[in-house]
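Of the protein chains in this complex, one is absent; all others appear in place.
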Amino acid sequence: MLKISADRLNDLFNRIASEQTLYIPVDHEPNTAEYRKYEDGMKLSESLNTVRSAKDFFFPQTENLAEFKVEGKNIEVKDIREESGDFVVFGVRACDARSFSILDKVFLSEPVDSFYKNRRDHGTIITMACTRPAETCFCTAFGIDPTTPEGDVAVFSDGKDYFFLDCTEKGKKFIESVSDMLEDGDTSELEAVREKTRGIMKKLPLAGLKTDSFGGDKLNELFNSPKWAELSESCLGCGTCTFVCPTCQCYDIRDFNTGNGIRRFRCWDSCMYSDFTKMAHGNPRISQLERFRQRFMHKLVYFPANNDGEFGCVGCGRCLSRCPVSMNIVKVMKTLEVK
Amino acid sequence: MQEAMIKRAAQLLADGTVNRVMGWKRGEFVYDTTPAVFTTADELEKEFVCDDFTQANLSKYLVKESRKEGKILAFLKPCDTYSFNQLVKEHRIIRENVYVIGIPGGPKLDIEKIKAKGITGILSVENENYTLKIETLYGTETMPFYEAVSGKCSSCKSRKHVAYDELIGEDGEVLEPNRFDMVEKLENMTSQERYDFWRGELSKCIRCNACRNVCPACTCENCVFDNPKSGIDQKAAADSFEENMFHIIRAFHVAGRCTDCGECSRVCPQNIPLHLLNRKFIKDINELYGEYQAGADTTSKAPLNDYRADDCEPSVVHERGVE
Amino acid sequence: MQVNENFEPVIVAFCCNWCSYAGADLSGTNRLNYPANVKIIRVPCSCRVNPMFILRAFQRGADGVIICGCHPGDCHYTSGNYFTRRRITLLYSMLDFLGIERSRTRLEWVSAAEGAKFAAVMEQFVSDVKKLGPNRRLEDLRCRKQ
Partner (left out) sequence: MNNDTLIPLIGVVTDIRQDTPDVKTFRVNALEGGKVFEHMPGQCAMLSIPGVGEGMFSITSSPTNKEFMEFSIKKCGCLTTWLHEMEVGQQITIRGPYGNYFPVETELKGKDLLFIAGGIGLAPLRSVINYVRDNRSNYGEVQIVYGSRSKDDLVDYQEIISEWQDDPNIQVNLTIDNPQEGWDGHVGFVPNYVKELNPSTNKTVLVCGPPIMIKFTLAGLKELGFTETQVYTTMELRMKCGVGKCGRCNIGHKYVCKDGPVFRFDQLDELPDEY
């Protein structure tokens, strides 16, 4: 497999950044990594994952959809879309890589969301295999192998070298474009590292999490479970879980009057918010119970019902560590599962 | 401590004094405790937890819980009793429907501070003579207890309970912490430095509303930021102005009512030091209008609902510190 | 700081109906000039000014905001301006804390008889804000005039 030694990684970054925009996770504060646009000298984070997911690259928190000029009774619509520039996201973990295929199922299904597709077409995703999973990880429950991430290019590290494996046409092209910096390497030590990681995965506290009790065919029995009341009682109704979640994709469309015209933008929204489904004549989800239930039913039942059984969760563990009251999908699954 | 609490709660359930108990529930890991309501001794025995990680302030839940049938038992730490008192004062909690047991406070631990040391795969955390022994998937780690103390506990303002029906453990004293140190440090910066500091912090905001929804002072039925008629309702900050707007207005709306419980900064997923905004208001109020601690009692007039004919003029802002 | 001589700031003045607005009126009838940069918003009492109004003025292009009310003790509603004083002091202090230039905000007591004071206060405020240049720290980029 082609590789580059760890001490030359930044040379590679500089090379990529000279051709297109490069984003890498960097440590902002200890244990709070976030993606930043690469600038010379930036150090790749050693944290397991970023606080926010990588979905921003394709589905940003806010983006403008159109502009309107209103004059008297007349309205003029301005299409403000622009072709995105090429960019590379380096260091995406296996869970987040899978989240893109989940988002694709929403945004690339007919009618295709051109805003999302534009960025997806121009982005190259370079994933990185995990070596130090945290106690909050449960990606294996959703059939993800963190030692073999998806993406356009998968990168593996044995501590000394970074190995590059192309997974798509786009990835192949990318590796070709930097192949002069890479050399053939021996993967025997790498295999040992991967094997060790797999061993750790089996020992994780959430390794035994089962998904058998969930899926599209469990619609009414799960919806009508009496346990939602107890599960939702502590929920604050904030959007933390939604906003750090790599697969949450609900959005709102709003208008802003800039004084120079109307700007229509979309922004992330959360089904946990009280006004998510509020209409002029009432709200079908009146209490936090219904809103809470919606979020987890969506991930564990509705999404699989519409997408051949694929769950809307990738087990990244962000909601486990970020929820202000530590209520999360794992607790929901463990409470609702049929033992 | 936990044993005594469970025992007393079970007694009060059994003799009919209360029909529910508000406490914390054990989670998946050693640190992830969730506020919960218990109704039977059995549940208490199995799931109730009160340890170094039960940081969450339970007062706000009592706004709803005290409006339900019957009396509820709530375990409140000293800092939580201030929030409780403030909510009683504002007629948000119905005092008669709550049986408060005061329990000793922290210092509580913040798992994020442990993780910040690079410790991951945490399986257990033991406190051995103020050294934390942390078992992880990658071996045993140790760190000093005080380095893992949560932000809100490290500047604890009081170990005294200001509202309770009974106490478990001893009551403490009001402390004189150095809680305004960081505010002061910022005040002594230049305006440009302060601006840069806050832009750096507030630009991290993802508008998840966790700070608002956890805040015991934010109990409006319909928040101005959710009300389409307010003209400033927003879901996401589409411009940096809106980040400023949200946090300034939120801090202002709780000024004089914020008890400095520190929940806002605890829950922020982006680690923004939001409590500094509230502390700035508290410090200003103390300096300009006399010492005031929200929640210390249920009768005093809130500083923003009060005035004196000889109050200082706003120009005082221009006369202090560095421009 | 470099001063752009051509910069004409936009000033929003919230004026209490009973004193300051009448004061502004008086300065007009006395043919006293005050800068045209000042856009007056009449409010029933200075304590009607919600902190949000001030922020929104900055959002939508104001370079300075001034609140004018009756002198302490003279409020038409007895005590409105006393509450204003506490509120606005704290708000201005917070804006200062966030690094917003403190000279962009001001509060002045102007009675109905003080037409000359009104003109002088505005003259001074406009010149102070002019020195600061356009509001960049508390503006909404979307609202910037194109």
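Letters A, B and C mark the chains in the order given here, with residues in each chain numbered from 1 onward.
The definition used in the following text is that a residue touches a chain if its C-beta (ideal position, glycine included) is under 8 Å from a C-beta of that chain, and two chains touch if they have at least 3 such contacts.
No experiment lies behind these values; they were computed from the predicted model shown.
Considering A:Phe13, A:Phe107, A:Phe214 or A:Phe243, the position touching the chain not shown turns out to be A:Phe107 (whole complex). Remark: the omitted chain is touched by one listed residue; of A:Phe138, A:Phe164, A:Tyr251 or A:Phe311 this is A:Tyr251. In the full complex, the hidden chain is touched by chain A at residues 65-66, 68, 70, 73-77, 79, 81, 83, 106-107, 111-115, 118, 216, 219-220, 223-224, 249-253, 255, 257, 262, 264, 266, 269, 271, 276-281, 284-285, 290, 294, 297-298, 301-303, 305-306.
As a working rule, only the chains that are shown with their structure count from here on.
Of the two chain pairs examined here, B-C and A-C, the one linked by more C-beta pairs in contact is B-C.
Averaging Cα coordinates per chain places chain B and chain C 36 Å apart.
A straight line joining the Cα centres of chain A and chain C is 47 Å long. Counting only residues that touch two or more partner chains, chain C has 140, 142. For chain B, residues that reach two or more other chains under the stated contact definition are 238. Residue ranges on chain B touching chain A, taken from their complex, read 27-29, 32-37, 56, 61, 111-112, 115-118, 120-123, 136-138, 206-210, 212-214, 226, 234-238, 263, 266-267, 269-271.
By the touch criterion stated above, chain C contacts chain B in their complex at residues 51-52, 55-56, 58-59, 72-73, 79, 82-83, 85-103, 105-107, 137-142. Only residues 60-61, 140, 142-143, 145-146 of chain C touch chain A when the two sit together in their complex.
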